[in-house]
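Yeah, one chain of the complex is gone here, protein chain that is, but the others are all in their spots.
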Amino acid sequence: MLAVVKPTAAPGAEVREVPIPKYGDNEVLVKVKVAGICGTDVHIYDWNNWAQGRIKPPLVPGHEFCGEVVATGKDVTAVKEGDFVSAEMHVACGKCYQCRIGEAHICQNVTIIGIDSNGAFAEYVVIPESNIWKIDPSIPAEYAAILDPLGNAVYTVLSGEIAGKSIAIVGCGPIGLFAIAVARACGASTVFAIEVNENRRDLARKMKADFVLDPSKENVAEIVKDKTHGIGVDVTAEMSGNANGINLGFEILRMGGRASLLGTPKGDVSINLAKSIIFKGATVHGIHGRLMYKTWFQMTELLRAGRLELHPAITDKIAMKDFSSGMERLKTGAASKVLVYPNGVR
Amino acid sequence: MLAVVKPTAAPGAEVREVPIPKYGDNEVLVKVKVAGICGTDVHIYDWNNWAQGRIKPPLVPGHEFCGEVVATGKDVTAVKEGDFVSAEMHVACGKCYQCRIGEAHICQNVTIIGIDSNGAFAEYVVIPESNIWKIDPSIPAEYAAILDPLGNAVYTVLSGEIAGKSIAIVGCGPIGLFAIAVARACGASTVFAIEVNENRRDLARKMKADFVLDPSKENVAEIVKDKTHGIGVDVTAEMSGNANGINLGFEILRMGGRASLLGTPKGDVSINLAKSIIFKGATVHGIHGRLMYKTWFQMTELLRAGRLELHPAITDKIAMKDFSSGMERLKTGAASKVLVYPNGVR
Amino acid sequence: MLAVVKPTAAPGAEVREVPIPKYGDNEVLVKVKVAGICGTDVHIYDWNNWAQGRIKPPLVPGHEFCGEVVATGKDVTAVKEGDFVSAEMHVACGKCYQCRIGEAHICQNVTIIGIDSNGAFAEYVVIPESNIWKIDPSIPAEYAAILDPLGNAVYTVLSGEIAGKSIAIVGCGPIGLFAIAVARACGASTVFAIEVNENRRDLARKMKADFVLDPSKENVAEIVKDKTHGIGVDVTAEMSGNANGINLGFEILRMGGRASLLGTPKGDVSINLAKSIIFKGATVHGIHGRLMYKTWFQMTELLRAGRLELHPAITDKIAMKDFSSGMERLKTGAASKVLVYPNGVR
Partner (left out) sequence: MLAVVKPTAAPGAEVREVPIPKYGDNEVLVKVKVAGICGTDVHIYDWNNWAQGRIKPPLVPGHEFCGEVVATGKDVTAVKEGDFVSAEMHVACGKCYQCRIGEAHICQNVTIIGIDSNGAFAEYVVIPESNIWKIDPSIPAEYAAILDPLGNAVYTVLSGEIAGKSIAIVGCGPIGLFAIAVARACGASTVFAIEVNENRRDLARKMKADFVLDPSKENVAEIVKDKTHGIGVDVTAEMSGNANGINLGFEILRMGGRASLLGTPKGDVSINLAKSIIFKGATVHGIHGRLMYKTWFQMTELLRAGRLELHPAITDKIAMKDFSSGMERLKTGAASKVLVYPNGVR
């Protein structure tokens, strides 16, 4: 089969022939229909510091996808040939403290398909039955392909109350854009989208944020205060991973508000804890992955019910052979979510 | 001024001249624009057992309304002349255990304006500053008039998670109808409306419930099971106060689900606790009133943001002189929410 | 080996030779040190209606125990020979909705070892690795043997806030007695134990309940009101399964309180929902089993830290050959928790 391969410990990747992967008794072989490119894939492609410490080439990356079950191991009962599926690519150990108390999303021994083993930028991928996710056929394939980042957005927005609440989404990459849709669908009263990049602000408008603000030019704190009766936002969803964004997110948070942090800053961030968290009586949630599998059920149901309109965030659909050009579009900021079609674009 | 008056301890009411009420240093005089008739008002009108035990005629009833501030006591700072307002009519003592821990909605010493003292079926009503609620002028007056029952619906639906969850609303009087809108606005994936009365089922369809079911003719348990992958609903919002409805609501609730009970049954209800609650691992919330004032903020913000379409539930708009005919329309089940205009219909 | 066997579909049981059970690749063979007799075992012994519908003889009952690992299947990594262990005997399917959202304690497809398959009233028992529970050797064997009912008590008491709160424990069988200890250890300010049986009230006093009340002779509602500043208890832990007890538990609950229901009544219970739950703004939790495995961690840590003194509730220690006499002591109410030693009393 053809797959995107990171062949050696160096920047770049290539599309080449590799064997179709074998599946075990508890595994499922899936023919990939659509796969999404994540920021992490850009790190692997660029071979940044994080990638150098984690990735063991050769590797087939790709951890967002959907496809069709083409074969199942003999002990598999959850899905059958022909089923439309995606998967949670974080494979939890099932035995650590976190796994045993229902917090598998922060398993101490997690391995990630597409990072620690071969993933979905390929014609076929193998998934353990425990992690396969059957999808209602009414859900569009381009949405089914991005449940991983959509799940990040759903978990972030829904990690506390949102109905009738105001929210500031700081950083409008794909997950931030999805968060706009999720917040609106779940009853947020006012959605502020905060983003320095003009392309992304355009997309945020298309996602129907109530206010789209450029912190490099506008006095975001003043505007938010003005639009929230002087109170500040009930919720900050931090998706920029940028120190300025993080601090701005705390600044505009109301006394007693919630800040859910997903964006991962490089290195330390300097924070006025007294003002931003302690005296503010704020609650801060560290958000990693998606709840296994509560978030998956909520997200799938929102999609099945037609509550989420995500198309503006999907800017590119490319054939797998054009993987490198998709990478370039991402790196220049021209693209938001890029979808890859390993078995041909439909 | 003119007001609806319950003159004596007997059925009926009359519209007659009464003095404009006096206001104290911490009180607000409001010119009533629109008032809503509640089921409780029907009980007072009919002089049922509950009313005989609670009401001390003469009384001006009416505890749902909106209007304009026309005068304020000298210590009032929260509102000023000309403000568009409604009010929480449950006046909490502020000193009991419940009030001191933030549960004023279940104050041990509550008094209710329109039940224990003169209310809003009148050209003017007096409200303590603590209970006045200023409203954004963009909110339609017919919605501002019904914040009391809308608050019941909002509190019921939002007393636990709703986003991406299925909900069964049992009983489609005005509050049940409002609950359909609230559930949809806050991300419910599937809304089942269950109601024996055909008129109310028609309204439930207009409120856009996903499935509108007649438990007197349809096998609700089977249909709900079928539409929820065999799991049952995540949430039951009980608004019928009917023993059959209550038990059906528990029957269709999923293992681990939430039942929020608002409808008040007469007398005891026989329940299979083991099956309905204990083995089911269910959570049951008794819902009384609305959270003071968390629910008010959430509700007002949902309205201001245009997230709620409630018009189908408002079936009648009448002049105050026609109060008795509104009562009759309610008692025959022909009407749902009846709005009364003490100062003329607009 | 010797085991207690329910040989046929009739009352009674016998102690006889049976083969040592085989264990699979993912299973653990445990030499039973101590096993506890549960009320459910009495039902099986007596062959009541429930038992007739559920139990398929021949069966070795017993679902509370501790022992030593003597052999492990080839895929087992969680424990090794010589480990001191107990087990969660509810075996969850791992695939249903409840299991996938972290609510395995209410798995739709649960099977129970000792009820649906051979259990722990035997020299040896086989446990799947997923359900084995390794125990700190510092925990006494007689406590390690009763983690199943202790877990019921811990889950019930801790299903909401308890620190600085008053609690009424209605019904003082073994789980009720354990609940007294758990409540005190976790900061309950006042513990009321309510029980009609004199023996049990004596034990409740030994467990250090603050007030031990006999509802057949004392005005419990008045006493509770008096001792709680007129407010009522913050928490009711219902462990009687008796209709009068259940209603009393609601009556003495404060406005806004929590009732956690564990005791399982036979048939329907008639409840004044309006007064007991709805107007009271109460929260009711149905409690089934123990959280898998959050409760197990909390309980084990409380025991390891020496926070729980449970000895008064353990009234009998018998050799397995005396199983029937233990049953009789339970049925007359003379005994509370009866421990069985299949490999000899130590």
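Note that the chains are named A, B and C in the order they appear, and that numbering of residues resets to 1 at the start of each chain.
Everything that follows uses one rule, which is that a contact is a pair of C-beta atoms (placed from the backbone, for glycine too) under 8 Å apart; a residue touches a chain by one contact, two chains touch by 3 or more.
As the structure is a prediction and not an experimental result, all values here were calculated from the model.
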Study note, to complete from the structure: The listed residue (A:2, A:42 or A:284) that touches the chain absent from the view is A:284
Practice item. From the listed residues C:186, C:237 or C:339, report the one that touches the chain absent from this view. Key: C:186
Review point. For the chain left off this view, which of C:118, C:166 or C:264 is in contact with it?
Key: C:166
Practice item. Using the definition of touch stated at the top, determine which of C:50, C:279 or C:297 touches the missing chain. Key: C:297
Study note, to complete from the structure: Where subunit B meets the chain that is not shown, the residues are 77-78, 94-95, 97, 100-102, 130, 292-294, 297
Point to revise | Interface with the unshown chain - residue positions in subunit C | key: 154, 158, 161-166, 185-187, 189-190, 210, 297-299, 301-302, 304-305, 307
Revision key, fill the gap. Touching the unshown chain, subunit A contributes residues 97-98, 101, 103, 105-106, 108, 229, 231, 246, 254-256, 261-262, 264-274, 277-288
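Just so we're on the same page, only the chains that are shown with their structure count from here on.
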Check your understanding: Could you state the distance in Å from the CA-based centre of subunit A to that of subunit B?
Key -> 40
Practice item. Going through subunit A residue by residue, note those that touch at least 2 other chains and give them in order. Key: 297
